[in-house]
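A protein chain is absent from this complex, but the other protein chains hold their places.
Our next item is subunit A:
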Amino acid sequence: MAPLQVELVAADREVWSGEASMVSARSVEGDMGIMPGHEPTLVVLAEGEVRVHGTDGPRKVHIDGGFLSVDQDKVTIVSEVVEGIDG
């Protein structure tokens, strides 16, 4: 299946963008994972970790809450403050 196109956006910059096989994030109602073929969704995210399983390796960032939108395998994670992008 085609990989997800992921954009991780903070208020002052685009933190990361690329392809991933799976994204998991903590919504206000609990952890959720997004894989290719997910239905279009807008989710409110709680403060916590977002894990992106990129095609070039996993990444983990901490966000202060925000939201996530999925639309035709395009995932946008939006948060005012995004901390610690590591390989």
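Quick note on the criterion: contacts are C-beta pairs under 8 Å (C-beta built on N, C-alpha and C of every residue); 3 or more make two chains touch, one makes a residue touch a chain; residues count from 1.
The definition used in the following text is that contacts and distances are computed from a predicted model.
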item	value
Listed names "Sugar ABC transporter ATP-binding protein", "PAP2 superfamily protein", "ATP synthase gamma chain" or "Methionine biosynthesis protein MetW", matching UniProt entry of the absent chain	"ATP synthase gamma chain"
Interface with the undisplayed chain - residues on subunit A	7, 9-14, 27-29, 32, 39-44, 65-67, 69, 71-72, 76, 78, 80-81
